[in-house]
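Please see the structure below; I have some questions.
Of the protein chains in this complex, one is absent; all others appear in place.
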Amino acid sequence: MKEYFADLFAAVTSIAKGMGITLAHLFTKNETQQYLSEENPGARWQSVIVPEGLLQDRSRMRLHVKIEDCIGCKQCEKVCPVDCIDITTEKREKTDAPIFAADGTAVKQKVVQFDIDMSLCCYCSLCVYPCPTECIVMTPEYEFAETVKSEFLYRFAKETPAPPEPPKKETSDPVAAGGS
Amino acid sequence: MSLDAAAVQQRIEAKFPGKITSAELEVTDPFLVIDNAAIVEVGTFLRDEPELAFDMLHCHSAVDYLELKEPEKARIEVVLHLTSLKHRHWIVLKVMLPRDNPKTPTLENIWPTANWHEREAYDLFGIEFEGHSDLRRIFLPEDWAGHPLRKDWEWPDEWHGIAVKPDEKFSQRAMEGENIGVGPFD
Amino acid sequence: MGLKRPDLETKISNLLSPLVVAGAGGALVLIALVPQLAALIREQLQANLSPTAAAVAASAIGVGATVFLVGQLPVFLIWFERKVAAHIQDRLGPMRVGWHGVLQSFADGIKLVFKEDIIVNGADRFLFKLAPFLVLMGAFSAFAVLPWHTGLVVSDLNIGLLYVVAITSLGSIGLLMAGWASNNKYALYGGMRSAAQMVSYEIPTAIVILSVVVQVGSLNLQDVISAQLGGFGNFANWHIFRLYGLNVIGFVLFFICGLAETNRSPFDIPEAESELVAGFHTEYSGIRFGLFFLAEYGAMFFVAGLTVVLYLGGWSGPFFEGPLVFFIKTLALVFVQMWLRWTLPRLRVDQLMALCWKYVIPFAFLVLLVAALASAGAS
Partner (left out) sequence: MSSQTQYKDLEPDEAYAFKPEDLEPDEMILNMGPQHPSTHGVLRIELKTDGEIVKDAQPHIGYLHRNFEKHAENIDYQGVIPFTDRMDYVGSMNNSLTYAVAVEKLMEIEVNERVQSIRVITSELQRIASHLLALGTYGMDIGAFTPFLHSFREREKILDLFEWLCGARLLYNYNWIGGLSHDLPNQWTDRAKIFLDQFEPVIDELDNLLSYNKIFTKRTADVGIIPPERAVGYALTGPNLRGSGIKWDIRKEDPYCGYEKYEFDVPVGQGRYGPIGSCWDRYYVRVEEMRQSVRITRQAIEQMPAEGDVRETVPKRVKPKPGEAYGRTEAPRGELGFYVVSDGGLIPYRVKGRSPCFVAMSIFREIAKGEMIADMIAIIGSLDIVLGEIDR
């Protein structure tokens, strides 16, 4: 009998306690943020714990290649664990005018094909580290949903090999587009 | 009182002479190789002997050594990592099996956890555990062909009409102008 | 990067939401003015028609108005529940469609109407189609006897409470039917659970109602309310304050039973989404699913309203009285139902039964006993 009433009492008090907590939360500030609203136009998550502007510093959401700097060393292709990078190079003629990457490395290979299949990418960022000219980078741009899978083939090389029309994917600079 | 691998070896030798076929004590994780026929007795002894009390089989793996250069050394090893919660010591046991038709007695009556681990080894390596209560494939479909963690396993062509082999380079197809949809039905 | 949402959608919802808010406000005013309106209409009818025709027309208008109100209520309550849930969980809830998402329920309703009406293979098609209507009927016909004000009730039945007990059981038949007809094991479990639950909780509900009936001496809901009028501040006579405070227990018990009868959490085992996927309505889609939803929220409102009538003085209040008071009190109780739902875990089916037979029924009998003794002493 004692147990019966103790049970009842425990039930009532614990339920009252829980209801107190939920009632208090009814009047506290909301933690979620509206995606694309007047208050949050940039579609960026405003973290409450990370100082403003620092959250995306190292974010790796989408690969981008500054193709002018690529020297065609294929290090990224080798290290990729899911084989999503595809590079073809041609030897540059000695007679061609010398080109240099941003850091001064001479470009000896002509990169005729630099494809990244973003639908395979596992965002591990392993390709970024070995790059000698830092031309392959991860950008914090994360909104790149497509309805057709072939749109995920990002073709960075300026000159593509002969075969038919390449898909009309604009490899626009994601940093400029979404870096805000 | 914790024991190291050498002490454990001594005790097993004293009880079952000649059942340890070899031992490697100078490596990172010292291990003892136990005779396949005696593994159940040795296991029971290891679990029940108060001084040893290896009551937990915390990892059960199999390794396939194809050894193409020295075919006579080809083998499948079953590796048992045993821990004693009582004495806080641990030991690695190995059992060597032939690659053709590997068979070993089940350990599920000693450590019940071996049940699923042995199903896994059966599934991926094709090791037959004699006396196992429920030896079915655990990960792969019941009608899968072959045991994929064998080093000489070959990709089947298809499974119920589903292409199994890695797709031809996707970028090649996309480059040829093919519209590849998202999802399996596009 | 600018807003990607289609602008048309925003414009439409911006245009509509003031209308909806204004409509809701207007409805509240209308509810407040209903007695006057009703009197006016009745006068007009009696002046222009023969007595029989006037009575028929009056009840037709009453039925129409109630059905309209009850049909709109769930739409509002669904939005309200989503908002309550969201804020309890530190979320925002629906924000897109209209001002703070007030049009969300309309959008969902439109979606449900246009969705494909799927009847699964192997289902008992007739029962499958019938079940949602039965459930809806059970929930909505109960409103016929719910008094909004003196004389403002669709049907002023002498046996109002008996009618309520009878008609609300109709829903459980509907649920059982839905569970059986779906040809789905989860749905069958849901149907069975709901039948067991409702049958068990009918008993304490009836006993608690009986305790009030004993105190009032009538089954008519108008009489129940008029028994609670007057007293200090026009609320001291409410049943909840009478019978030496024991009616508080009766109130709580009735509230619990109401939760159980409407399958609300923590008694939502027939549709326990983490166990039975969706329980009895697993296989329903489109508007048939929508009808279950309407019925649930309609029943919620009705149970809260009945609690208000039995224990909280119906439309009487300390400062002013009328349908608006009744509406506000009922909404407050509905809020408590929602608040409970978003706080508590779900009971298991055997614990649910244990709660009914071991805790609710003994206390219900206690309340009934004291009420009977007290009214015997008084007379």
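Observations
Chains: A, B and C, in written order; residue numbering restarts at 1 for each.
Convention: contacts are C-beta pairs under 8 Å (C-beta built on N, C-alpha and C of every residue); 3 or more make two chains touch, one makes a residue touch a chain.
Model, not experiment: these values are computed from the prediction.
By the touch rule given at the top, the unshown chain touches A, B, C in the complete complex.
Shown as candidates are B:A7, B:V33 or B:I138; the residue that touches the absent chain is B:I138. When you scan A:E31, A:E90, A:D103 or A:E143 for touch with the missing chain, the hit is A:E31. Counting the whole complex, the residues of chain C in touch with the unshown chain are 85, 88-91, 185-186, 189, 265-266, 268-269, 272-277, 342-351. Against the chain not shown here, chain B presents residues 27-29, 55-59, 61, 63-64, 79, 81, 85, 88, 92, 99-101, 111-113, 115-116, 120, 124, 126, 137-150, 152-157, 159-160.
On the side of chain A, touch with the chain left out of the figure occurs at residues 7, 10-11, 14-15, 17-18, 21-22, 25, 31, 45, 47-51, 54-60, 79-82, 122-126, 129, 138.
Just so we're on the same page, only the chains that are shown with their structure count from here on.
Rounded to whole angstrom, the centroid-to-centroid distance between chain A and chain B, based on C-alpha atoms, equals 38 Å.
Mean C-alpha position of chain A lies 49 Å from that of chain C. Interface of chain A with chain C (complex): residues 4, 8, 15, 18-19, 21-23, 25-32, 34, 36-37, 41-43, 177-178, 180.
Those residues of chain C lying in contact with chain A across their complex are 1-5, 84, 86-92, 95, 339-340, 342-344, 358-359.
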